[in-house]
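Notes follow once the structure below has been shown.
Incomplete set of chains, arranged as in the complex.
Chain lettering (A and B) follows the sequence in which the chains are written, and residue indices restart at 1 in each chain.
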Amino acid sequence: MDTSLILQNLLTPPVLFFFLGVLAVLLGSDLEIPAPLPKLFSLYLLLAIGFKGGLELQHSGVGGPVLLTIAAAVLMSLLVPVYSFALLRWKLDGFNAAAIAATYGSISAVTFITAESFLDTLGLHHDGFMVAALALMESPAIIVGLLLVKLAVPAGGEAGQPMRWGAVLKEALLNGSVFLLVGSLVVGVLTAANNPQGAEKMLPFTDKLFYGALSFFLLDMGIVAAQRLRDLRQAGAFLIGFSLGMPLFNAVLGSLIARGLGLEAGNALLFVVLCASASYIAVPAAMRMTVPEANPSFYISTALGLTFPFNIVVGIPLYMALVNRLLP
Amino acid sequence: MKRVDLILSERELDPVLQAIDQAGCTGYTVMRHVTGRGPRGAVSDNMEFSGLGANAHVIVFCAPELLEPLRSTLRPLLGYYGGIGFVSDAEPL
């Protein structure tokens, strides 16, 4: 059954275009999607996923189980960096360990979106409040990562630069992608509540176009991820193992929590994907600014070069199978 | 007059421009979306969508006596976050 799910995921346009991007780099084609075009798609996807999530959230409402699920999601984003850090410290210094740990505590919006598309293909229902969970998992991991640096490297930076906590908190809570996601969610909620006609008129943009735009963006992500793969050789076997093993571990833990929360299959998969995915947008940007001592090629190439493709291609169907087996 | 060329990550641009203002320079020019390679590795613009940013190239034409204040604030910044700064001579056209 696993293999049929994997095939079913592999042969969708988004994943096929991702492969096409990877192939372009491997074969040495000069195909490129020049900046800032990928930013357009990235902004669009965040706006659309937020808005659609907001519409659904307004319809489903925010009951007790919803809040419990969101709380569990935030808890995981605090917890994952802690045990990731402990593991990474085994081989890496405090700066690099903290930066990578934060990356895995946070989430990848594109992985989440791809999982939603996968669920749509299977015809499995999922709820808008999972987008709220997505939005709320991005920031906490950044803060935990910086606390870990503080604890592990008490001197606070080689050059003795004092930690700029204000800048750090702003970066964590207000960085562009978090802000746009949360903001679009709120716009979606307000629109659904007051102006159903306006919501209707947004749909050709936020809904109809979504699958194609995701495919286009994944073409670029394939190119970028494959370029990062090269850096990974430099990172060594330990980090390669980490970037494949940690998502799996987080996925198992996530499935158990999802079961405990009594989530239905669609929401459970999204919950697991949030736990298993790593950030290559908000967190690396924050880390480069706040932990310049860490080597960006480590935290970017693990999250983007390996964990992301793994999740997109194999992880999502695998986690689906896991969820199907674990859920009552 | 002196010409100062600074190349650094876009993410640290704000404090650098502040330092230039505070040193009393009459102006500056910024080119963003710059890529390159330095002691800390290669910087590309293909992660621009992620907010990670590429490099910026800052040019400042200023009086020689402003070099010292510029140097004293910029050196630690470039030392900690990475980036380079060079000075050469230039005369107004």
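Everything that follows uses one rule, which is that a contact is a pair of C-beta atoms (placed from the backbone, for glycine too) under 8 Å apart; a residue touches a chain by one contact, two chains touch by 3 or more.
Source: prediction; values computed, not measured.
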Formula of the whole complex, where the shown chains each stand for all their copies: A x3, B x3
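Methods note: only the chains that are shown with their structure count from here on.
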CA centroid of chain A to CA centroid of chain B, Å: 33
In the complex with chain B, residue positions of chain A that touch it: 32, 35-36, 38-39, 41-42, 157-159, 161, 175-177, 220, 223-224, 227, 280-282, 284-285, 288-289, 292, 295-297, 300
Contact set on chain B toward chain A in their complex: 9, 11-12, 33, 41, 44-54, 76, 79-82
